[in-house]
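What you see is the complex with one protein chain gone and the rest in place.
Labels A and B are assigned to the chains in the order they are written; within every chain, residues are numbered from 1.
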Amino acid sequence: MFRLLKRKLLQRTSDHKDEAKAGNDYAHIKLDIKLDDNLNRIRNILGESNDVIIREMKIGRNSNIDAAIVYIDGLVDRNLINHDILQPLMFNLPLIRDNVNQKHASLIEFFKSTVLTVGQITESEDMVTIISDVLSGNIAILAEDTAEALLIDAKGWEKRGIEEPGNEVSVRGPKESFTETLRTNTALLRRKIKDPRLTFQNLQIGERTKTFVTVVYIKGITQENLITEINQRLKRINTDAILDVGYIEQYIEDAPQSLFPTVGISERPDVTAAKLLEGRVAILVDGSPMALTMPFLFLEGFQNPDDYYTRPFFATMIRWVRLLGFLLSIYLPGLFVSLSAFHPELFPTELLVSVAAAREGIPFPVVLEALLMLLLFEILREAGLRLPRPLGQAVSIVGALVIGQAAVSAGLVGAPMVIVVATTAITSFLVVSYADTGVLFRLLMVIVSGFLGLFGMVLFSLEILSHLVSLRSLGVSYLSPLVPIDFKSFKDTFIRAPLWAMDNRPESLAPLDKKRQAPNLMPRASKSSQTGREKP
Amino acid sequence: MKRKVKAKIYLTILLILITICLAGCWDSLELNKRSIVSGLGWDLDPKTGEVTFTVQSIVPGGGQSSSNISGQQQGGSQTRSIQVDKDTGPGMYDAITRLTQHVSRFPFYPHTKVYIFGKEGAQYGIYQFFDVQARNPDSRPNALIVVSAEKKASDIMNIPDGLEKIQAFGMAAEINLSAQYSKYPAVTVFDFQKRIMSKTTAPIAPIVGIAKEIGSEGREIKKLRVAGTAVFKGDKMIGELNERESSGLLWAINKVKIGFITVPEADLEVVKAKSKIIPELQGDKIKITVEISEDSDLVLFKRRQDITVGVVRELEKDLEKEIKNQVMASVEKSFALDADIFGFGEAVHRKYKKEWKELQPKWDDIYPQIEVEVKVDAHLKKIGDIYKAL
Partner (left out) sequence: MFLEKGKISNFQLGLLIIGFVFGSSVIISPGQGAGHDAWISVALGLMESLLIVWIFTTLAKQFKGMTIVEINSLVYGKILGTCISLLFIWYLFHLGAMVLDNYASFFKLEIYANTPRIIIILALVLVCISTVGRGIEVLARCSAILVPITILIAIADSALIIPQIDLKNLLPVLDVPISQILWAGHAAASFPFAESVAFLMVLAFVDITENVSANFLKSLLIVGIILIIVVARNFAVMGPMAAITNYPSYLLAQAIDIGEVLTRLEVLIAVNLITMGFIKVSVLLYGTVLGLAQVLNLHSYRPIILPIGILMAILALTTFGNSVNMLNFAQKGYPVYAAFFQIGIPLITLVVAKLRKLNPTGGSKA
């Protein structure tokens, strides 16, 4: 009841805000016929910034037509302005001035169809569109006696090239990753999937940043519910800035209070393409070299592009290694703590003798020892990450050798604890998607096991499990195909079935086109090749 | 509504965390506050009824410099690897409690490998100990039961064992090895419990004693040695079996795995053995047939002679006779002690459950009258790498 009221109130105030803004701003302003008025208005809106260029000129046979172009320096391609806009306008126009009145309805129309030698041109009389286009790197051409402006796409700013992926390294796969430019990213995807049904849907989000956000999906595969749901969630975002794909993630995720991510993130076009082909939706954000994919399921974290580029046997084994690594990274320190503080009877005797020997004379309780070491590792990791690269390496050497070695020989921590923490540190990076989730759970697990031993750990795991099964990503159960169980989709979970056996797309995403390939694709020698040189 | 529920869930999680945190950690005890007990000795003085409790614990990080050679004098640079503490009190828990007066750490029992009973205590009766053992969750069912050949358990808990740093583990290993070679039984708590709970079957346990040797400098060196099988009646030790009788017992109760048998002209290695106890009720009389089948390999042939089919048959016959004699020796001994160490009673029970109700109360009288027949079916399998004499 109250909530409803509150929401209504909120809605009203936001409406009100919009109106207020419109009053001060330029929302409903249309262009005037007078060029001077228009330019003044634009000057008012864009302010005194010196990167705003308003170039006034006279065109026409007798230079009798006033015109102006407006653009932001640095965002546009200067060559294009000079050669394809200024030159035709100022040199070619006088010659064919006469045509205008006869053949073309207006001057602007004439420019567009005959004069300007550029690709993408739109026209608008709306001040909002003009301003936002100019701000995102278009050129506006205005002329006297015309209540319309031409908007020319001339984006040409400095940008980073396509580089190798830094976080998701693959041995055999393609070595390109997304960049900060939205157009480049869409092109990367388009190059992978040349299906006309691959759809890019554009949105602009952010009151001030006006960031371009593109929703990508393949029509005919992706369940329509997913697309509408994503669009609704994106439209709900009413914020002033979207600076990275991470902003979007936090506004649209299913379980904002969960430690588990419900949105997938990748910097690899091939991974994103594969997810699109499975029936997922991707979101690209201008200025961010990452793509979001939804729905994101728990087991996706254990998949890796190399799994699919190599033969299935090793891929399956390595999946189990990842799973084991994930479990180890969460449970190992807690297990060690509870075994040594609560249940030494569970150690094999010989191991207990050596663990006990290492424990002699260590001043802290084992929980504290574990927490200290884990914290120390996190500190080292963060320092190594943030410091300039050469320094970062120095830090890791100091951390590993000096602190690890010295702490053991000084008797501050036991050698087994160092081994445990080091193992955890390494294994936690096996599954990149849950690396940060893992850190938190590991710490919590150590704390819980410090209080209640294994019992606490099991109960905490139960709580996590019950939380996990209650999670959904975009309406798809987070643990599927494990829960609810779907044996057909097991081909890409704990085993990685051969590609020729994965005939269907994952059932849990309810793809519109279930079939991925023709059946019976298992490679076999054709009859003709059997009659080769070898004699039976 | 949904959000409210979610908030509640998180509230509960928070509650859990708070309770757990407020709860503290009652059962947490750091490893450097525990002393890991490797062997436990239990004695009872028959005159005073006082219980002596001996605890052998592992010194963490002890015995590091492994420069000592077995038989060399102890001490020197070698750090202790075990510590033996004992105390006496009118009751078992009195003794344990008194230990705290001179032991700095909380004894931790689940890694105990052997429970050692002094001979005197064993003869008095060890029910008390097993009651505590079965009630107490700290004990392990796999620990071995040992009777000390000396009066007190502590007498054999201080003798250093050659190879192992921790003496009790060495003792357990010796017992297991001798059981593997079918010399003496290895009896776990489980086995002992089973026998002590049976109304007729007599518990058994290996006896460990001290063997004395003269070392290099004329000094006397003491070593542990498995030296017999103790026979209990109920919870009281009433006698012991010697080596031959112990093997006979193992043959009869199907515990022979591998081992060596000496017949007059050869040594044979047992590779496979199986035995079965078949009871038969003939009127008032009970007849027990022990069927043993075994395969063995020849490892030593004392005659310088080629091995022919005839020789093999001869050897097999000798073997059968030897095994039969061993079993009969143990049977004779058990009749003399009137202790059903073979579980004949249970075998009768399994087959004749109606008659058993009458037989069971007077089993002690019936037992020595049982007619026991041993049937051995021995086979010689391999004769080694040579097939003729050298």
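The working rule: a residue touches a chain if its C-beta (ideal position, glycine included) is under 8 Å from a C-beta of that chain, and two chains touch if they have at least 3 such contacts.
These numbers were taken from a predicted model, which means no experiment stands behind them.
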**Request:** Have a look at A:A68, A:I81, A:V245 or A:L452 and name the one touching the chain we're not showing.
**Result:** A:L452
**Fill in**
The listed residue (A:E125, A:E345, A:E378 or A:D503) that touches the chain absent from the view is A:E345
**Asked** Where the complex has a chain not shown, which of B:T88, B:S198 or B:T289 is the residue touching it?
**Response** B:S198
**Message:** For review purposes, identify every residue of chain B that touches the missing chain, sorted by number.
**Reply:** 1, 5, 8-9, 12-13, 15-16, 19-20, 23, 26-27, 134, 137, 140-142, 188, 190, 193-194, 197-198, 346, 349-351, 353
**Prompt:** Of the residues in chain A, which ones touch the absent chain?
**Reply:** 342-343, 345-349, 452-456, 458-459, 462-463, 465-466, 469-470, 477, 479, 482-485
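Just so it is clear, only the chains that are shown with their structure count from here on.
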**Approximate Å spacing (C-alpha centroids) for the pair chain A, chain B** = 66
**Message:** Help me check something: in the complex, which residues belonging to chain A touch chain B?
**Reply:** 257, 340-342, 344-345, 349, 352-353, 355-362, 365-367, 448, 450-453, 456, 459, 463
**Fill in**
Counting only contacts in the complex, chain B reaches chain A at residues 6, 10, 13, 16, 20-21, 23-25, 27-32, 34, 36, 58, 60-62, 108, 110-111, 113, 138, 140, 166, 169
